[in-house]
Each structure stands twice: as C-alpha cells, then as structure tokens.
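As you look at this complex, bear in mind that one protein chain is not there, while each of the others sits in place.
Entry: chain A
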Amino acid sequence: MMGLCWKHHALIQALLTRGPLPEKEFHKIFTGVTGKNPGSNQQYFNEYLLKINKELSLVQFELRGCRNQYDGQICYGFINIVSDDQSKLGTNYSLPQIAFFKGIIEEIVRDGSAEGSISCLNALNIRLDNQAVTGTGSRSLGSQSQSQGSPLRVPPAFRNFSLSQKEKTLHELVRDKWLCYTQDSNIGLGVRSFLDLRSWFRSADVPSCEVCNEAGIKAQTCQNEGCAVRIHQYCQKKKFSKRGVEKVCPSCGTRWLYPSPQVETTEEDDELNEPSQTQPLPPSTQSQSPQRLKRKRLATNVADIVGCSSSQASLHASDMRRTRSSARQR
C-alpha cells in the first residue's frame, strides 16, 4: 500500500496530541519535518495534506484548515466526519454539558448583527430545557453528539445543572477550544467549533459570507437594515482593498463601510490563547484572561481611532460599532 511515511505521521500525531494548531505552529512543524517552508512551497504543502486526507478517509477523519473568525488566523486540525458509536466515546463531556454547549452556540449564531459572541452572563443563563425537547432535531455535532431519541420530559440532570457546573463547563469548553473568550470579555466560538461544525452551521441556516461562503458568524453586516449580506473582516480586506473595486454591498448596492473602526489585533488574540494553554489546571485564569484583555483593548482603542471624528475615543469597540451608523447619518 502506498503508505505515509514518518513525516506524515509526525504531522498527524502532532494534531492528534496537541489539538488544533494555528497556521504558524503547523507550518513550523511542516518545515521542521520536511525541510520545506509551506509559504514558499504552497503546492507541495497542499499535496502533502491531500495525500494524508486520502489515506485517512478510510477511517472517516479529515485534516482541515479553517479560519478563526475572531482574528482571521488559519487553524489546522483533525475532524471526525461521521458520527457513530465510536465517536460518541471520544468525548469526556456529559449529556447536560453537551446540551449546554449546544445552547450557547445556538445563542451565538442566532445574533442578527453577527457579533459572534454573547456575554458570559447570558451564557450562564442559558436553560437546558429547550435542548432536551428539540433533542435530535438538529444534526449531531461532530464528535460530540446528542443522544438518540428526543425525550418529551426534561431529564433531572438537565434541570439540576447548577450555575457552578455551568461555569466549570464553560471553562472546560474554552480550554478545549470549543469556545473562546473574545476581546470584549464575551464568549465566542473556538477553533474546534469552526473546524468541526461546518455542516451544522449550514443545517442551522447560518447566513454565509458573500466572499468565502463559510458561515458568517462573526462578520460585518450590510449597512442596509433590510439586507442580509455578511462579509468577514478578513474577507472584506481581500475584496475591497483592490483598486477600482467599489466599496458597496454586492447585493443591494448600499455603501459598505470599509475600513471599519474596529481594529484587528491579532497579537492580542494570540495572548488570549496562551494563558489557557500553558496552565493545565487553572481555576483562576478564567477571571484573569478577560481582565487582562480588557486593559489591552482599551489601550489599543485610544491609539487607533480611524475615521471617527467624534470624541468617543475611549468607548468600547462594540459601542463604537453601534454608534457609527448614527454618526454617519449626521
């Protein structure tokens, strides 16, 4: 059999052991193992991955890359394609925990303004009763699937899921990269969700980005209230930064606000991941990281005000976004 060699194995085992990796890290491994830099040998890199996927399709796994919608960085990871008895073993989360997670992501994608996050408080207030009733209505979530059969009564485990259990679950979900803490101390989707739940997003009718056709969970919406077009921040850059391209909505022609006042700060998001990665048992980092980010974010806002003439310099970035449309109308 035309097999894979130790180099392929190294890439595969790295992703299996360490979980999803950001592009930089994955490229580092690739370069170290094959001696070729993916940046300059794009085709070689792609072929390598294709070969791995071809062999792994036997066992229903796929090596996939996707973008973290909060910072635009590409991440690579393994996903499970089929949900079967074996994959149900692959999770350490209990059924109430999975229901809680499902409730959170439903809440996040439901947001019409495509902020892609909900506050911690809202997350903790999510009730599991709805999850039990709708049961198998939605597709299974990759390797974490709901149990079979939709019970009409709410199981006691769901009802008695306490606040502290929710907090603990939230923390674990962030640690395992199903969720993440966003810049403004909210809860957003983690890279594992972006990797694994692509088909779930489609079945849940999450509007896609006009440019890349991936679910537009954290994206810029059209200025026109009646228009449903969404474009990711990093996709906007690709589309509108070319000369001669009109900065208008591709669907309704309304003026598209670009560059947007919210600044991409990729360095900070890297640091966001670090506290949870390097500390294996951190009950205290949960409160640490959002605070740390808040301080950093305020500092950036004061320094980087683009095209905003009002004196609202020190407000939250999200506040600025909400008020920008009113500012424009003056």
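In this section, contacts are C-beta pairs under 8 Å (C-beta built on N, C-alpha and C of every residue); 3 or more make two chains touch, one makes a residue touch a chain; residues count from 1.
Methods note: contacts and distances are computed from a predicted model.
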Between "Histidine-containing phosphotransfer protein", "tRNA uridine 5-carboxymethylaminomethyl modification enzyme MnmG", "MAGE domain-containing protein" or "Mitochondrial import receptor subunit TOM40-like protein 1", which matches the UniProt record of the unshown chain? "MAGE domain-containing protein"
By the document's definition of touch, the residue of A:Ile29, A:Leu49, A:Leu128 or A:Cys235 touching the omitted chain is A:Ile29
Touching the absent chain in the whole complex: find that residue among A:Glu55, A:Glu106, A:Glu167 or A:Asp184. A:Glu55
In the complete complex, the non-displayed chain touches which residues of chain A? 1, 3-4, 6, 8-10, 12-14, 16-19, 29, 32-33, 55-56, 58-60, 84-87, 89-92, 143, 277-278, 280-281
